[in-house]
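Take this structure, written in structure tokens, and hold onto it; I'll ask about it next.
For this view, one protein chain was removed and the others were kept in their places.
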Amino acid sequence: MQSTEQKTEQWSPRIVAFFCNWCTYTASDLAGVSRMRYAPSTRVIRVMCSGRIDPEFIMEAFAKGADGVLIGGCHPGDCHYSEGNYKCLRRYKLLQKYIEQMGIPKERMRLEWISAAEGKKLQEVVNEMTETLRILGPSKIKNVVETLAK
Amino acid sequence: MKQYTIDPVTRLEGHGKIEIFCNDDGDVENVYFQVPELRGFEKFVEGRPIEEVSQIVTKICGVCPGCHHMAAGKAADMVFGVEPTPTARMIRELFYSAHFVHSHIAHFYALGAPDFVVGPTAPKAERNVLGVIAKVGAEIGTEVLKQRRIAQEIQALLGGHQTHVVMNVPGGVRKGLTEEQRKDVLAKAKGFVEFGKFSMKIFNDVVLANKDYVDIIVNGPYSLKIHSMGLVDANNKVNFYDGKVRVVDTLGKELHKYAPADYREYIAERVEPWSYLKFPYLKKVGWKGFVEGQDSGVYQATPLSRLNASDGMATPIAQEEYERMYSVLGGKPVHATLAMHWARLVELIYAAERAVELASIPEITSPDLRAKIEKVPTEGVGTVEAQRGTLTHHYWTDERGLITKANLIVGTTNNNAPICMSLKKAAQGLIKKGVTVDDGILNMVEMAFRAYDPCFSCATHSLPGQMPMVINFRDMEGNIQRQVKRD
Amino acid sequence: MTNQKEEIRIGFYICHCGHNIGSIVDCPAVAEYASKLPHVVVSKDYKYMCSDPGQELIQKDIREQGLNRIVVASCSPLLHEPTFRGATAKAGLNEFYFQMVNIRENVSWVHEDKDLSLIKAKDLVRAAIHRVAYHKALEKKKVPVNPDVLIVGGGIAGISASLTMANAGKKVYLVEKDATIGGYMAKFDKTFPTLDCAACILTPKMSSVLKHPNITLWTWSEVSEVSGFVGNYKVKVTKKPRYIKEELCVGCLACVEQCTFKEGKFPDEFNFGLSKRKPVYMPFPQATPQVVVVDDKTCLHFKTGKCPQTCMKACDRNAFDFNQKPEVVEINVGTVILTTGFKPFEAKRATNYGYGKYPNVFTSLEVERLVNASGPTEGHVLLRDGKTHPKSIGIIHCVGSRDDKTNKWCSKVCCMYSLKLAHLLKEHSGAEIYNFYIDMRTPGKGYEEFYDKLLNEGVQFIRGRVSEVNDWATTPDEKGKLIIRAEDTLIGRVRRIPVDMVVLSVGLEPAEDAQDVRKMFNISCSNEGFFLERHPKLAPVSTFTDGIFIAGACQGPKDIPDSVAQAGAAAAEALALIDSGHVELEPNTACIIEDRCCGCQVCINMCPYKAITFDPDKKKSSVNEALCKGCGTCVASCGSNAIFQNLFEDEEIMSELNGLLIE
Partner (left out) sequence: MANEKPKLKLAVYWGAACGGCCVSVLDVHEKLFDVVANADLVFWPIALDFKYKDVEEMPDQYIDVTLFNGAIRNSENEHMAKLLRQKTKILIAYGSCAHMGGIPGLANFTTKEEIFKRVYEESESLDNPDKVRPTPEVDVKEGHLHIPHFYEDVMTLGQVVDVDYYLPGCPPQTERLVEVFMAVVTGAELPPKGSLVGGAPRVQCDDCKRKKSEKKGITRFYRPWEVTDDGETCLNEQGILCMGPATRGGCGVRCIEGNAPCRGCYGPLEGIPDPGAKMMSAIASMLEGKEEDEIDKAIDTVIDPAGTFYRFSLPGSILRRKQK
């Protein structure tokens, strides 16, 4: 099991991760059970289905200081609720366009299909995204938002 | 040196500030009219789809949104190289005529009339629409509001929204007119003509019948010899919706006549560090400073300049009044700033008559509302006459029709320099050694810019109420020494 | 809006889970931190929260400290949420006033850096504490469980499960896609390690399935549609036309004899093509049910329409019906057991072993038939030519297993069945037997002993992966033989072994239709494609879809004893569910606030369960709670915020989010 923990002195981004209960959340449990080490950057919020994820959750996450947002759902065709992940995908695609218009690098928001069995993929995705965010550096969105409101 | 500050300049649409500098003798050294406001539409429409822009720019001015909607709508047509269908064009111009009626009515009664009907130096308490009513009869006030309302209703019917119009799409309009609606509009338009004639009668009886007023108009400190700009049709008659831009010099000679799309060859804008509003001038003449005369680059774009720049009106009654005005004021061109009120009434009648003409055409109810669009969007210029001057919108788009650049020359902007000059002239004429600066004097200063009906005013003047103003007499350090307060 | 009338009193508990959490996350520090968070009245750390004393702790505090919200930071909610909800409820507090924080699977087991782990744990705890304040009291919905059960797949696992359920008095529907039940076991001669005859132990079970009053057996049938939810599944089964009226056929085989084809002409599936059959046939002598089937792909009547139909005439019971069409029957069941089995590795894919290229390369399953007394050769081991007796035979293990090029996993049964075949081949042919193996894996009762037995039977064992099989003779005595090249890792050199016959011990793969079945029953698959159990240790026969259980090789490679054991386990799980009489559904359903609904109907086709309907008179939409499964997709689609989802209301998620991010 390769250890991809980064040392404390290295800045660790904060990724809000919305995981669907049936696939990606289970995958993160599997990663745990299999003791797969990955970067301690994610903060998981469990929803029943990626289709529940409201664009405003993602915006709020950025506004409140998340360096990245990761959405995890079941693979196409595998949704526990048959099609929730497609609905998530459609919203995500539109949101992505909006996010870019708002000058937020699209790398800060990521959607991945991770099945209950793909603990390994979860590990890779988190590490990859953490690296990307580290290159991008801390998000300034929170500061910008705060300067504009009492 | 004393510094008089009028802040904010009131009864104007948007924000304005007048600084009057007097030397120690009390003579006016200079007057600055400052516009402290900027919103940056030219920049933030970038990236917006061209078809949306005509609805975004209405928010440049909620008092003449129709003008911006039309200018942008026409620009959008040109961006696609498409002509609106005949029906669409008629509907647009019908709407636009109503827009003029509503604005000119309000301006004349609420702003113009108080100064004349009641009198420039009359007690301020009476110098408002209520005073006008007292003078000419109670039902008039109600009638004014009623006619304005009817004009608004027609705009709402045709425009889809009584204020921020949504009617235009590239190549046409969104909504047609039913036969019943046409009849209804026609009847209302006829009402406008009557009301226009009636208003002109008031002007004759109250203003022209009064030698002093005529004297103020002709000989007061209110004349400004500058060039005149206006949109004219093929016969050089005044047209609000479409045509060529014509500029005549201070002597009435044609200086330019150009297609609106070529505006950049004829108009240039300069920036002064003390105002957010730019100062357009005639490019070929060049900027000679805030000066009058044949050599000046300054021009005005107002009801008066439109009449000056034209060979007449396209409708019968308006034409009569046009001729009468010039005969009374000694021929074209007229440089008397206050004559703008008169010119405005001539235009009111024209707009009303034009509305009648258009509403009388049965074809206006045809369902043929939109021309087909084939061309790839590129670039377009749209120009109309706003109540307050020639209005130009210019857009560049990418191949998807998303705006990449925008340039706007807004009606009142044309008159930025003239307003400054008129104010200075009025102030110099009125505020002198030995003259106590009282309310009447100051009101007469304000009359100078009020005549322009700077898009700062329009409709909203019809409110009664006190109209005080505070002037600070400051020393060089800017400490207030004395304060004159109208209340 | 949290209910402001009552003061929020939160109890927070963090679990060391022995060293599992405690060794990475500084639990006392987190407890200390949490004690300062808003509304937190009690904050404690404890070695094992899930233990009885741990749960007692919570209940005691609820009673004595008047707690009305509980947060526990420990393992995954998928594991212990029910436990702690239970504890909460025991103390008289609504169980949904509980929120769980996963700091084991999501923190201590996946991170090493203690400082960063502590920060992360605090973030997660803070989020949960913010969230729980907004929790509302909810009631679980109870729905009755239909006692009938559907079992899919008539192999040994399906058969055992069916019998267990049926014997427990439940109505069982057993659906098998082939013409007979029995599965692969029916093809075997003997079974390891006891070497008792497969048929002798299987066929009685097959017939008792057929005879059992509680079992409805549908062979030559497939499940075509599944809807509903735990306790209340609606299933459509499509019975393929076999052109025989089942109830009339007695399996006398007169029709088979009278078929226009005088000889068998088409590869016989049961014997893997080692023999030929006619278009009308009985899969094998003990086929259950004893009903022939007409193969419309090969039958002249269907191909040309010009067939004397002698078969039909031969049938004195008029069992033939060439006009049979697929027939769909709909059944309602409360639970489902999937025993859909596996697919043998396709030997052709291991190209270096020459299967299909050299006739005398066989698969282990072909050999199972060869050595079978009722097989195509009546148990005589012959080469493809059908007459030559092999003098030497090489058995290659791990074909399509433990191999990066094909399948990585160990198929678990190959070592044992290879030993079994080695024994049987030697017994039947007296030939020299070579076993080529990577590792000999013989865990299981009597397995290692069986291996020893073989070692003493003079069977040769060569430890090493075979690189290739070819027929390039380099010496006269290699002529006409198959040469097996392999590294003998025990003596450390490459060897060439010429043999007459090569047996490929093929591994096990997920069944052809595993993905379709998975989708139909809405369960997951592991990476290799076998059905995924809910928990590898604690719920090995359950799936993530309540009421759907799995057993046998569809869950992973398994031998007969394991399959039977799992079948029993699955049956027990199903019985437990049925006998509890009802299931409790999570109350996380969606609800439409009528006053906010504008009737735009965007939400309606968000719902995969048609749970939302529009009332044209009221111009409002509403959710049918019974049909709603709580995905929350409709909630996100509503522009009016007129829909909320219990347990996942906007304010609950938003407060969790804010709690997560505020420092």
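Order of writing sets the labels: A, B and C. Residues in every chain begin at 1.
Operating definition for what follows: a contact is a pair of C-beta atoms (placed from the backbone, for glycine too) under 8 Å apart; a residue touches a chain by one contact, two chains touch by 3 or more.
Remember, it's a predicted structure, so these values are computed and weren't measured experimentally.
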Taking the complete complex into account, which shown chains does the hidden chain touch? A, B, C
May I ask which residue of B:E37, B:E179, B:D295 or B:D438 touches the chain that does not appear here? B:E37
Among B:A72, B:I267 or B:A301, which one touches the chain that has been omitted from the display? B:I267
Touch with the omitted chain, as defined above, among B:V166, B:V291 or B:I361: B:V166
Note that chain A touches the chain not displayed via residues 54-56, 59-60, 62-63, 76, 83, 86-87, 89-91, 93-95, 97-98, 101-104, 140-141, 144-145, 147-150
Quickly run down the residues of chain B that touch the omitted chain. 1, 3, 6-8, 10-15, 17, 19, 21, 29-30, 32, 34, 36-40, 42-49, 51-52, 55-56, 58-63, 65, 80, 142, 145-146, 148-149, 152, 156, 159-164, 166-167, 169-171, 174-175, 263-264, 267-276, 278, 280, 283, 287, 370, 372-373, 394, 400-402, 405, 407, 409, 456-470, 476, 478, 486
For chain C, which residues touch the unseen chain? 595-606, 614, 619, 636-641, 650, 654
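Note that only the chains that are shown with their structure count from here on.
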Taking the mean of the C-alpha atoms as each chain's centre, how many Å separate chain B from chain C? 80
Separation of mean Cα positions, chain B and chain A [Å, integer]: 56
Residues of chain C defined as touching chain A within the complex: 76-79, 102, 104-107, 109-113, 115-117, 119-120, 123-124, 127, 519, 522, 524-527, 532, 536, 544-545, 588, 606, 608, 629-633, 635-637, 645, 648, 650, 653-654, 656-658, 660-662
Chain A residues touching chain C in their complex are 3, 5-8, 12, 14, 16, 21-23, 25-26, 28-29, 31-33, 35-38, 40, 42-49, 51-57, 60-61, 64-66, 77-78, 80-84, 87, 91, 115-118, 123
